[in-house]
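All protein chains but one are shown in place.
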Amino acid sequence: MYRYDEFDTQFVKSRTAQFREQVVRRLDGRLTEDQFRPLRLMNGLYLQLHAYMLRVAVPYGTLSSDQLRQLAHIGEKYDRGYGHVTTRQNIQFNWPELVDVPDILDDLAAVEMHAIQTSGNCIRNVTSDPWAGAAKDEVEDPRPTCELLRQWSSLHPEFTFLPRKFKIAVTASENDRAAIRAHDIGIKIVRNDSGEVGYHIYVGGGLGRTPIIAESLNEFVSRDELLPYLEAIMRVYNRYGRRDNKYKARIKILVQETGIKQFRQDVEAEYAAMTPADVAVGPEELERIATYFAAPDFEKLSDKHEGFDKAVILDPAFGRWVNNNLGQHRIAGYTIVNISLKPTDGAPGDMTSEQMRVIADLADKYSHSELRFTHEQNVVLPHVKRADCVAIFKALAEAGLADANIGKITDIICCPGMDYCALATARSIPISQAIAQRFADPERQNIIGEMKIKISGCINACGHHHVGHIGILGLEKAGVEFYQLTLGGDATETAVVGDRTGKGLSQTELIDGIERIVDFYIKTREESERFLDTYRRVGIAPFKEVLYADH
Amino acid sequence: MSSLKHKGKGPQVMTANGLRQGPVVYMREDYSWSTVFSEALQTEDDAIITAMDVAAQSASEANLIVGAYFIDIDPETGEPARYRERFRMNGPSFDPGRPTHIEHAEKTGPIHLSET
Partner (left out) sequence: MPIINSKAIASGQGETPPTMDDFLAGNEGDSVLLPPDADLEALAPRLSGLKSIDVAFPAFTDGRGFSIAKQLRRMGFEGTLTAAGPLIPDQYVYALQCGFDQVKIDAETFERFGEDDFTAALSAFSLTYQRGYVHAAGPSVNVFEARAARRNTK
């Protein structure tokens, strides 16, 4: 994974010194809160419901075991001993104090981490496929491109005061595990007919109040055109994105209001007026970055391993974990281990400092010291020998990290909600728990199969509920929480926004209703249809009927 | 920073977050601030409310607190009327297997902020 050179190190050092100075100026009043707010947001520091919240950047979700250990240390020293993995592959701490944040940033810098631009009206963390470098189905590892974009977007003098936040995601597979079409810019790395690698650019996706799936802007941008082309998009957005209404300020609104054809013309006109060679970065730079992502030395192994194969049969818990939590690795004898942060009685996506250390140790021992955070709020050990899985499972089980529910109904994406977030309208975590408890039986989960429930505690949709197979939006009226459902959403390459069922429900009605939906699906499905497939076949009407059956 | 279009109903309490550490605080009778809700000044008296407003502006300019605003109190319960404010008072409803917000607050003790 990427290692800072002296320039990167100096850059982060300058940034932490700058923020330390800004905190001093805030505390002595030279900066008002209005002036300080955008500055602290651009260093990932929010003021939430109960306390400050610090969002640490985890570029494209990749981190080393040492970095995870440092996060564990930060959680203990400055916070309440845990962190929360977000839907953009970052990690958040809920209880830091402003006066400590400069020290926290120094501790992060010591392990080549930072909190730059994890909030604010600027370009945010560039996210990617959590299986990058390990998956069978990618054109190439998307992360060198992500790292290039990370550097390019860091403290961009022209694009730091955009109309609104700006999110970019990159995948290199036809199977989109990075939800690129829910992003302001989504990039798919592709090969053209001549075998040349380039970028398919999508623009104008986003969830929130107005969920929109990104449209195709340019099917093939070559390597050296990428940065100038993105600069052209950003300049058009910076100049013409709406600034009159916060809820209409994303690029998706500009694309909708302009129309994709005209928007494309505007971008190309801007590109034509630029001198791309003045913006582009030579291929040697991407090559230099790519050397850091060279695959580890894989051993020549077989997929058959006696210990592993025996344990699958003899230990049903291990067998379930193997069936649900392992992803197919491109190298024989290896596997991708997905660690669930969704225990039945936990807050989805949370890890204690102790758990972080367990995972860090496992990464060191079994995964070349590398791990990933996923946008589904779980953790990945990307390069694990099948032979080591029994030992890993045992260690995970002892740490409460062995839930065999990846992609299942209890693997819920859930925002922090009203329990933590100043923007929330309702709680989300108790809903997630209630669903997890209702469907706790692992056998039942396997029978249900792939089911992606996503919960947002407000209309800002940080839980990505619009693209959940079942999406839940928490609202409140007169002090009473109620929940609206969407069905049939999809965050993958077949991306679509879910359909609203209509009337909101109380928590009890919601859980019962979801159970009826699930049971109806099981009764109705044909062959190996997933929930999403059955929904697409039969439509919303019969599901609505069972959902509201007791009304 | 203006906090005050006081169009609240019923008894009012002034709340904010402490600047340095970030906790939820409530204005007390002597215009200092406390993390303990039961110490909060509750009043319907317009003159006092105006004075609270002035004190909040002052505390904000003194870089003590941020984001001060009035909240309505339910006269029957003596607690915040608005749903969201009850969360700010009680902390997260969910803190699995680790000390709850209340337990934390009890352990660290109340935090008091004043300009002097």
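Going by the order they are written in, the chains are A and B; count residues from 1 in each one.
Quick note on the criterion: contacts are C-beta pairs under 8 Å (C-beta built on N, C-alpha and C of every residue); 3 or more make two chains touch, one makes a residue touch a chain.
Remember, it's a predicted structure, so these values are computed and weren't measured experimentally.
Taking every chain of the complex into account, the absent chain touches A.
Of the candidate positions A:33, A:224, A:268 or A:285, contact with the hidden chain is made by A:285. Considering the whole complex, the residue from A:27, A:139, A:155 or A:496 that touches the absent chain is A:155.
Across the entire complex, the residue among A:3, A:30, A:503 or A:537 in touch with the chain not shown is A:30. Taking the complete complex into account, residues 5, 7-8, 10-11, 14-15, 17-18, 21, 25, 30-32, 35, 38-39, 121, 151-152, 154-162, 227, 235, 238-239, 243, 273-274, 278-282, 284-285, 288 of chain A touch the chain not shown.
Everything below uses one rule, namely that only the chains that are shown with their structure count from here on.
As a whole-number value, the distance joining the C-alpha centres of chain A and chain B reads 35 Å. Of all the residues in chain B, the ones that touch chain A in their complex are 1, 17, 19-24, 60-63, 66-67, 81-84, 87-88, 91-94, 96-99, 101, 104. Those residues of chain A whose C-beta lies close enough to touch chain B in the complex are 26-29, 32-34, 47, 49-52, 80-82, 95-99, 345-347, 350, 352, 418-420, 424, 427, 429-430, 433, 476, 479, 481.
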